[in-house]
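A protein chain is absent from this complex, but the other protein chains hold their places.
Letters are used for the chains, namely A, B and C, taken in the order the chains are written, and counting of residues starts over at 1 for each.
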Amino acid sequence: METTRKLIRKQSLEKLYNQLSASRKIYAPVIAADKKVEYKYNPSFADVTFDHLRSTLSVKNVVFPKVENLFYYSNSKTESTIADIDLNKIPEVVLWGAHPCDTAAFDTLRSIFCWDITDEFFAKRLEKLVVIGLSCHLSDEYCFCTSVGLSPNSIKGSDILLSPLQNGDFVADILTEKGNNILLSSTELFESIGEVNLNITEVKQKFNHEQVTAKLAGAFENPFWVANSLRCIGCGACAYVCPTCACFDIQDETKGKNGRRYRSWDSCGFGLFTLHTSGHNPRHVQSQRWRQRIMHKFSYMPDRNKSLGCVGCGRCSSGCPVDMNIAEQLEALQNI
Amino acid sequence: MSDSIYKPYLMEIESVIEETSDVRTYRLKFKNTADAEKFSFKAGQFGEYSVLGEGESTFCVASSPTRKEYIECTFRKAGRVTNALANLEPGDTVGFRGPYGNTFPIEQWEGKNLLYIAGGIALPPMRCLIWNTIDLRDKYKDITIVYGARTVGDLVYKHELKEWEERPDIKLITTVDPGGQTPDWKGEIGFVPAVLEKVAPSSKNTIAILCGPPVMIKFTMPVLKKLGFQDRDIYTTLENRMKCGFGKCGRCNVGKVFVCKDGPVFSYEQILTLPEEY
Amino acid sequence: MSDFEPKIVAFVCNWCTYAGADLTGTSRIKYASNVKIIRFPCTGRIDFMLLLKAFANGADGIIVSGCHPNDCHYTSGNFHAKRRWIVFKELMDFMGIDMNRVTFSWVSAAEGAKWAVVVNTTVTRIRELGPYVSYKELVNKSVEEEVKNE
Partner (left out) sequence: MNSLNTRAKELLENKTAQVIIGYEEGPTGVVRPAFITDAAKADSLIYDERCVQNLAVYLTKQEVKRLGKMAIVATLPVMRSIMMLISEQQLFAENIVVLGISAEGKLLDVADNKVMQGYIEQSDLSNPAKYKELITNLNKLSPEEKFLYWQKELSKCIKCYACRQACPMCYCTRCSVEVNQPQWIPVQSNTHGNMEWHILRAMHLAGRCISCGECGRACPVGIPCHLLTMHLTDQVYNYFKVYAGTSEKMSSVLSTYEPNDKESFII
């Protein structure tokens, strides 16, 4: 679809927000009591932040919730039944103010959940999602979107991308059919626009991801992995805050004879992830798990899923308690 | 609406065979006949068996695809799900998702000799294939089965071993680890690799299919090499931990390979290209 | 709240309190019937998680009871248990989980009458406190968190 560029003033933005939230759920960033940024369903516009760097958790849970019920069951000695989840009940959601790294992650997730056979839970959630992205006017030393083929104002994954102007107004790039529908239903809020100077941050490129991918093909046995993961304590923080990590666990939970099977986030950083019942563990030490994390994102996924498993948001590195800085390691890997 | 990819078929346990003290075989029938009609699988494929409330466990379909009315599975009581499974009785319900994974390329093997080598609880994944090739007996030349277990009590499918032994068109060698024999044991005594070396089957025009614990594989491979088997003529299955079965959950990654999609059947030639994470 | 019947779970040791509760019955002492007794080999075996699971599954009150100090069938199980409950109680108080709903007691095999008193006072107290609404809400809310996106 041809993209259109419009101007939307700060006060019109509030109207747009309220119009959207009147008809569907809206998921927007707010600053919590502890100063951390979190996304919440239906906050009031006054609480929504436009100046956040990165939220603690990514926004992947709008399409890949930390717990997703797969079906309900009832099981007794005499009768067993399974009741499907009604996917049509999945609500329409507007994701508001997600940065380009987070919006790009939806494509990555699609490449995982929809390669080969389609995961209908993910697909339905994505179908019901409208993404209003927000270009970044802030960045920090952990950001590396430009190293993975993105930028602080890349349009990937957004239906409408808002970009801030110096005066507090925004440029709205209408990028998809879904975005256009919003434009059409609120035309009065969008104004035409001439040449403008966007207030976009600069993110320094730290490595070349294609070169990293090429290097990784022959790096499996490199001593790099042990040397650079001795300090990894093996928690799942990096995977859980990551916008593209999609590994999951499947579990049952029963009360009486009724219960549900659900899937929940998991992490390849845990020893339990690959542990066999026999006690054998294919990845029995942490360096192997760290290698798996990087290999999966930068070598296996480009090969198998035709997408890079990283969007350069920097959450894993800023959230790591022992400074396992992924960009730094990739930079080093590029040069081994 | 089509059925969810996570939704299992409901199966009824038709019969139970106690193979050993902790290994059981269940014959399962589809509760819904429509499911039974559209269901088919091939040798080598596996499924996710579940006890509702306890979770899912991954193992192969142990019966032959040529026998359509039922599927059979053989499992050892080990973890939460298999323990719960083992507590079931005929008439109880088991969930089954599948079939998943690739298959043994049995069409390519037509006109060749087949050498099956299995250890302990690894016979079930091979049993499907063995029966499959026996049911198509005239398409293959010599069939040799070398099967070992720790003790006589640990041999599974005892009734079928007897049947195979009595067949003139199959050569069956059973062995138990030293000390695992009973006074009336007539088979071999010794570890599988040693017995294989003694039997020394010809590698000419032969496919070897090898399943067993890692230590058995480790010591059997050199013997096969010594007998002249090429890497591409040796097949085995990988048994990584799995959850989804269709390449999403990320658990069975071995390098860029998904054991659940690209496996579980691999030729040894393929295995050599994989990182050692299985 | 007059029609509120508290659900009480009693975790008791096999050797003293369970026998004591038996004696209560054989002595034909009447006591409240709200209690479901779960027998353990020893108070030392009663994991604190069991108390949390009881609350999570709808208990309004809990009784934990075993042999008097120095009378443990296994010599020291109840001493260990005592330390554990001291620490556990402090943690629960710190987190705002209502320890007024838990009765800890020593009831020997000969104290059938005491068992009746322990149960009756607990039931009376829980009756006054009412159902453990806030814990039940916590559990229900957690289930809702997970289905809200459906």
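Following the convention adopted for this analysis, a contact is a pair of C-beta atoms (placed from the backbone, for glycine too) under 8 Å apart; a residue touches a chain by one contact, two chains touch by 3 or more.
Source: prediction; values computed, not measured.
Enquirer: Over the full complex, note down every shown chain the hidden chain is touching.
Expert: The chain that is not shown is in contact with A, B, C.
Enquirer: Which of A:A83, A:L184, A:I233 or A:I336 touches the chain that is not shown?
Expert: Per the contact definition at the top, the residue touching the missing chain is A:I233.
Enquirer: Please pick, from A:P29, A:G97, A:P164 or A:G319, the residue that touches the omitted chain in the full complex.
Expert: In the complete complex, the chain left out is touched by residue A:G319.
Enquirer: Since one chain has been left out of the picture, which residues of subunit B touch it in the full complex?
Expert: 79-80, 83
Enquirer: Across the whole complex, list the residues on subunit C that are touched by the chain not included here.
Expert: Listed in rising order, the touching residues are 48-49, 52, 56, 69-70, 76, 79-80, 82-91, 93-99, 103-106, 118, 134, 138-139, 141-143, 145-146.
Enquirer: Suppose we count only contacts with the excluded chain; which residues of subunit A make the list?
Expert: Touching the chain left out of view, subunit A contributes residues 34, 36, 56-57, 66-67, 141, 226, 229-231, 233-237, 239-241, 249, 251, 253, 262, 264-265, 267, 270, 272, 285-287, 319-323, 325, 328.
In this section, only the chains that are shown with their structure count from here on.
Enquirer: Which one of the chains is closest to the middle, using the mean of its C-alpha atoms?
Expert: Smallest centre-to-centre distance to the global C-alpha mean: chain A.
Enquirer: So the centre of each chain is just the mean of its C-alpha atoms; given that, what is the distance between subunit A and subunit B in Å?
Expert: 40
Enquirer: As a quick test, compute the distance in whole Å between the mean CA positions of subunit A and subunit C.
Expert: So the centre of subunit A lies 45 Å away from the centre of subunit C.
Enquirer: When the centre of a chain is set as the mean of its C-alpha atoms, what distance in Å lies between subunit B and subunit C?
Expert: Comparing mean C-alpha positions, subunit C is 50 Å from subunit B.
Enquirer: Note which residues of subunit A are touching subunit B in the complex, please.
Expert: So the residues of subunit A in touch with subunit B come to 70-71, 73, 75, 77, 80, 82, 84-85, 87, 112-113, 115-117, 119-120, 220, 246-252, 254, 259, 261, 263, 266, 268, 273-278, 280, 282-283, 288, 292, 295-296, 299-300, 303-304.
Enquirer: Which of the residues in subunit B come into contact with subunit A in the complex?
Expert: 1, 3-8, 10, 50, 52-56, 78-79, 82, 92-93, 95, 214, 239-241, 243-244, 246-251, 253-256, 258, 261, 275, 277-278
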